[in-house]
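Note that this complex is displayed minus one protein chain, with the remaining chains in position.
For clarity, chains are labelled A, B and C in written order, and residue numbers in each chain start from 1.
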Amino acid sequence: MRNVVVEDARAAVQGLKDGHTVMVGGFGNAGLPLAILKAVVEAGVRDLTLISNNAGTVEDDLTLWFRAKIVRKIICSYPRGAKAFTELYRKGEVELELVPQGTLVERIRAGGAGMGGFPSPVGVGTDFAKGKQVLHVGGRDYILELPLKADFTFVKGKLADTVGNVTYNMTARNHCPAMATAAETTVVEVDRIVAAGELDPEAIVTPCIFVDRVFARAKA
Amino acid sequence: MRNVVVEDARAAVQGLKDGHTVMVGGFGNAGLPLAILKAVVEAGVRDLTLISNNAGTVEDDLTLWFRAKIVRKIICSYPRGAKAFTELYRKGEVELELVPQGTLVERIRAGGAGMGGFPSPVGVGTDFAKGKQVLHVGGRDYILELPLKADFTFVKGKLADTVGNVTYNMTARNHCPAMATAAETTVVEVDRIVAAGELDPEAIVTPCIFVDRVFARAKA
Amino acid sequence: MKTLGRSELARMVALHLPRQGFVNLGIGAPTEIGDYLPPDTDVMLHSENGVLNVGPRPPKEAEDWDLINAGKIPITLGTGGAFFDSTLSFAMMRGGHLDIAVLGAFQVSERGDIANWTTGESNGAPPGIGGAIDLAVGARTIWVMMDHTTKEGAPRIVRTCTFPLTAAKVVSRIFTNIAIVDVTPKGLVLDAVLDGLTPADVQAVTGAELQPAKKLRKIQPSGTVVS
Partner (left out) sequence: MKTLGRSELARMVALHLPRQGFVNLGIGAPTEIGDYLPPDTDVMLHSENGVLNVGPRPPKEAEDWDLINAGKIPITLGTGGAFFDSTLSFAMMRGGHLDIAVLGAFQVSERGDIANWTTGESNGAPPGIGGAIDLAVGARTIWVMMDHTTKEGAPRIVRTCTFPLTAAKVVSRIFTNIAIVDVTPKGLVLDAVLDGLTPADVQAVTGAELQPAKKLRKIQPSGTVVS
């Protein structure tokens, strides 16, 4: 039977290369694949394009990436309160594409679902509409938001089974399921791995078809 | 606390009017709200626009609606093997808009999610592209598929709690969750109603914000 | 000038919410409105990071950082609540399924434009937008809760927003620390004024014309409003 379990975070980030586009799940401190974030820095890659809701709040999260200066550009909805990022941003050493949160996750979904983006009512008549194609549908204006895809997606789940089905924990779910669909290689850091068949097939949030590697975070 | 439980199918279809657009969940025999289908006929409405994957296979399903001639138009992916519908179709007494299955459900989702449709790669270069706007995104052609909304959605769930959260049973889930988001009034027929708090909040598929009425199908 | 305190302002908004419906309380000050909902309310609170029926903040020892609201504050889950991913959460917002969103703002214009994501003056700091714009466009009814003026005394209710817009023509009601103002097709209508102030006092610190309501109401220092 399919088995996507890898030993540790280091094995989980194998193949990540300079210049790759990477999605990282999480909202605030919920849903962050902390062991992976560390392993990416240790892998020594650089010039990453990062797609993520936030830009780091505490020292052991995405802050690590900005301290290590491995991000060339971030596509993000709310990079405020992110000290290490802000420092680089002020110096012009990192590029920012600011995207409304709902637009961000829906662009990711569009990437994962094979659509050419989506016509959004959000941002019409604001700075967020600049340079975007306007579509008129049913008497209303929409702006065409383009799909997002990545080379790697790194998210945090609660449980995974050995074939790669994943559940999440409360509000740690956030952008993770959409991101899991939109990358060439999707890696999930979980609290615990269980045998295939142990997860309720009705309650699996990310089916294994989207998942390439899972590993259990070592207990603190 | 919120309580959306109604007594029976008759109460569940209150407010349905001539000329309304109605979504009906189900794929094959899985996920059909059979008690509601009957109650709609008994309510005596007509000229409905029906959005549904199929057009009736056996006698107690949508076949009832075509026998009663209450459907003016059906938007559907696979109306084959539907005797009563086929009879009316041959006589030109019902209009058919044929939509690929994945496009159908995504147009419904777009309606429920407030988007102006979606740019689809499906149907490009075929009859399904006729009359549709073509969008060029990232070197590929997409056709703009428009959102679908309804006055009423009727679907079948497994369990509902009193506030209106819903779970489904196996492949009876199909189009039901998307349809539940896309109607002015969403009605769910379930096997059993439980108290609020009894459903696992991680395993709820349709959160109560989308649900206006639930009722328990009488045991056969 | 006399003003309502932040808690009293939150209480005033809470008292105006309907007894049922789905409500999103924006991050920052509006979140506090939740503390003043009547215990028997049928209102269900939504938070855009993927939770419906947000309950009160837990005691410190019960905090779980996987259970937070959009302001990244620990919460509890009310009975009948549900978790879901961001695509469904924003479908609820963009798709018009929320009855009311209460948002903070820097400025609101007389036609209901809202500016609440940046003042345009960044001092080099990165801008943030989050989910505020999705709420402003998507919720059926948009209320704003804010101080009537800036710290420097400049009006926040204006003829035309000078800050970058979040959304155009969406706000229907503005709750401030000295007044309640309705945005109507005929312009701004002054619905209620803080006890001790006159409509002229409020107009003096407002950047757009206020019409008096047929029956002006009075805001008591507690945040209760009386006819």
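Note that contacts are C-beta pairs under 8 Å (C-beta built on N, C-alpha and C of every residue); 3 or more make two chains touch, one makes a residue touch a chain.
Given the structure is predicted, the values throughout are model-derived calculations rather than measurements.
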Displayed chains contacted by the hidden chain, counting the whole assembly: A, B
Selected from B:30, B:68 or B:194 as touching the chain missing from the view: B:30
Touch list for chain A against the chain that is not drawn: 1-2, 109, 111-115, 161-163, 165, 181, 196-197, 199, 201-202, 204, 207-210
Contact set of chain B toward the excluded chain (per top definition): 27-31, 55, 57, 77-80, 82, 85-86, 89-90, 96, 98-103, 105-106, 109, 120-128, 168-178, 205
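Operating definition for what follows: only the chains that are shown with their structure count from here on.
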Far-end chain from chain C, centres as C-alpha averages: B
Euclidean distance of C-alpha centroids - chain A vs chain B, Å: 32
Whole-Å gap between the CA centroids of chain B and chain C: 35
Touching two or more other chains - residue numbers and ranges from chain A: 106, 120-121, 168, 170
In chain C, residues with contacts to at least two other chains: 77, 83-84, 87, 90, 93-94, 138
